[in-house]
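Okay, structure first, notes after.
All protein chains of the complex are present and in place, except for one that has been dropped.
Just so it is clear, A and B label the chains in written order, and each chain counts residues from 1 on its own.
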Amino acid sequence: MGESGNAEMNPLSQAVISGLMMGTVYALLATGLVIVYHTSQIMNIAHGEAYAVGGIVSAVMAGLSLPLWLALAAGVAAAAAFAVALEWLMLRPRRDWSINGLILVTLAVAFFMRGVLNLWVGADPLSFPRLVSGRALRIAGGALPPQGLLLIIVGLAAALAVPLFLAATRPGRQLRAVAENPDAAALMGVNVDRTRTMAFAVAGAYGALGAVLLVPLISVDFQSGLGMTMRGFIAAALGGMSPLPAVLCGVGLGLAEALVNTYLGALAQDPIVFLALIGVALWQSRMIRFGGSLRA
Amino acid sequence: MKNLLAMTLFGVTAACSATAAEPFNVGVIAPTSGPVATVGVRQLDAIRWWQQDVNGKGGIKGRSVELITCDDQGNPEVAVTCARNLIDKHAVLILNCSVTGPVRATLPLVKDGPVMIVASPAILPDPSTYVFQGMPTDLDMTRALYDFLNRNGVTRVAMIAATDATGEVAVQDANKVFGASTMKFALSRIDLKANDASVQLAKVMSDNPQVLYSSYSGGGAITVVKSFTNLGLTIPLIVNNANATDAFIDVVKNDMPPVLMSIGLQSMVPEDVADAKTREHIDYFKKSYLAWKHEPDDQLNQLGLLLADIADSVLRGVPDPADPKAVKTFLESTPINSVQPVHYSPDNHIGLKTDNVVVVQYKDGHWAKAEMPK
Partner (left out) sequence: MRPSRVLALVLVVCAVASPYSGLVPGWTPGLATIVCFDALSLLGLNLIFGVVGMLAFGQAAFLALPAYGAGILDTLGFPFALDIIAGIGGSLLLAFLMARIFVRLPGMYLAVGTLGFGYVVEGLARAFPAISGGASGLVFSRGRAIGADAWYAIAVAALAIGIALYSWLVRGAFWRRLRTICHDELAAAVLGIDVAGVKSQVFVVGCAFAVFAGILHAYYVGVIIPEDAGVDRSLEQVGMLMVGGLGYLLGPLIGTALIQWLFIVTGYAQRYELVIYGAAFLAAVAFAREGIAGWLDRPWRIIAGWLDRRATPSPVSPHGGSSPIAETRADRSEACLAVSHVSKQFGGVRALDDVGFSVGFGEIFAIVGPNGAGKSTLFNIVSGIEAASAGEVRLMGRDLGRVAIANRAPLIGRSFQVARLVPDLTALGNVMVRLDQIDPTLNESQRVGRALAQLESFGLGSLADQLVRELPLGQRKLIDLARAAVGDPPLVLLDEPAVGLTSDELAHLAGLLDQLRGRGSAVVIVEHNMEFVIGIAERGIVLDSGRVIAMGRVREILRDPRVHEAYFGALA
């Protein structure tokens, strides 16, 4: 009756494994959000759509019987193109708008993108084959599929590469310069526009990277984007909008979700995560002297 | 005199035909967008097939059938607006293809008619109302599952249910059927928006069940199947009847569990249908639908057809379908031939039972009768 292979599962170990996998994707999303935030000062609410676009394009390409690697590459390219188009068409011409106005533009783009994806592939969830298949690895009573291992290794490596990139390479330093003071950076010869575009492209590609690695394990649909944006934002906010802490917070968020899921039930997941965010907000507000968006 | 009479009769008949050319307005509420869109789209497709099939043959009693559709998005509030709208437009019947929550919200709106036929197994209409249920109840389907497992000597069962309305009913029914039996029964709940079911699966697997039943319909069912495969589990996985579709298989084809089963209407296994009339009807539908839509039919299409067949029967059999009392009396006293024979009575508005349900298995590219592996 097929009992072998199912012996003794430990929910805690499974929670840690699942948490690491989801957390890696959150880390990738959070990193993208942070570099966009620093170069453009806006919170890109359409960020998660890069995940959805990456996943769905890959699924459709794979469905057309393209070789898997090509389908995935198409997905990543499409997501990066989407992010670049967003920056170039929607945000750059409106540079003089208020931050709130620009955030709203990204919100509208996210909504629109959901509609486009819904129109294109309908409401059904989609998926595509794993890059690496095979039997799940048994670790301390939990099961880690080989694809999951690939996700964690590649995803974390990519996410951690960003702080390194910002610190050690020339384009990275230019990005930091633009983030700190665009006018000064421009005076020093940095092409601010191109740097901003690059930041968006990287953010989009990272979102799609998370998708191409994770979607074979859980599927994707036209609505997946917003949930990912929210989680990416929470991780980034918890990490104080810095690249390295954002990665750690992303992984932490994934772990926290999985643990809450295991011990408190699925329903407690969202409330607890957001109560945590309220807690962070309260903590930060101790430092503010008086009302509004100003800091003493 | 005779000529005058003949001419008068002719004139009257002509006048009647002129007014009788008015179409039947059949209202359809189906979630064609939102989280349960698959359910609505497929049922609606079958109902549209019925419409073009009927109209192509000259309509019913000379009148064509018009569908007034409304997308309730799987949302109770939108469903209420849809229902109000359909009533305002004088729909003679409402076919409600939606899921538990939205359907429940519309029930009070038809307290004075028109007759509404629903296809959500968690809804148990009171026989005094104008609401009729097209599907077997979730309880009956759970019983059918239990019978099957019992017959095959299973003693330990695990279940995953969603935290939505359908899930809650599924849990209650499972407790009634499995909880009251000698089988060991473990349960885990999963949220509609969850990305990953590994944790829930690990929880129920720690009791070492022989079979896993996922009552979770919609997109999340795919999450369950994928997580199931991610964990390398090999016990039979039984999915909700709403997932016994080719669309579902298409998404999980890269993650097929070794043994995949579902619960469905007997009509899913037409070779085993005893009644000749029913068999003929099913075969006709399958052929015609394939020719029309260029896509084979599935369980959800058949559900839609069930609703359409009930509507068809009403429009043909009731002189004035706009009178809800007449329709109610008709349905309560007339058996209806569809993908399964449907019987209502003044004490019972649920047309199908445990015997109309069968456990199926996905084998060799199609859904067939299930066989428990040894």
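Some observations on this one:
Note that contacts are C-beta pairs under 8 Å (C-beta built on N, C-alpha and C of every residue); 3 or more make two chains touch, one makes a residue touch a chain.
Since we're looking at a predicted model, the values are computed, not measured.
Shown as candidates are A:Pro67, A:Gly101, A:Gly134 or A:Gly240; the residue that touches the absent chain is A:Gly101. Interface note for the absent chain: among A:Ala15, A:Val109 or A:Leu126, the touching residue is A:Val109.
The omitted chain makes contact with just one of the residues A:Leu12, A:Met90 or A:Val154: A:Met90.
For chain B, the residues touching the absent chain in the complete assembly are 32-33, 37, 41, 69-71, 75-78, 80-82, 84-85, 88, 100-101, 104-105, 108, 162-165, 167-168, 191-192. Panel shows chain A; residues 43, 90, 94, 98-101, 103-105, 107-109, 111-116, 118-119, 122, 222, 226, 230, 233-234, 237, 265, 267-271, 273-275, 277-278, 281-282, 284-285, 288-296 of it touch the chain omitted from the view.
As a convention for this text, only the chains that are shown with their structure count from here on.
Between the Cα centres of chain A and chain B there is a gap of 38 Å.
Contact residues on chain A toward chain B in their complex (touch as defined above): 1-11, 13-15, 17-18, 21-22, 118, 122-130, 135-136, 142-143, 145, 147-148, 216-219, 221, 223, 227, 258, 261-262, 265-267, 269-270.
Those residues of chain B that touch chain A in the shared complex are 32-35, 37-38, 41, 154, 163, 189-191, 193-196, 198-203, 205-206, 208, 210, 219, 222-223, 226-227, 229-236, 247, 251-252, 254-255, 258-259, 372-374.
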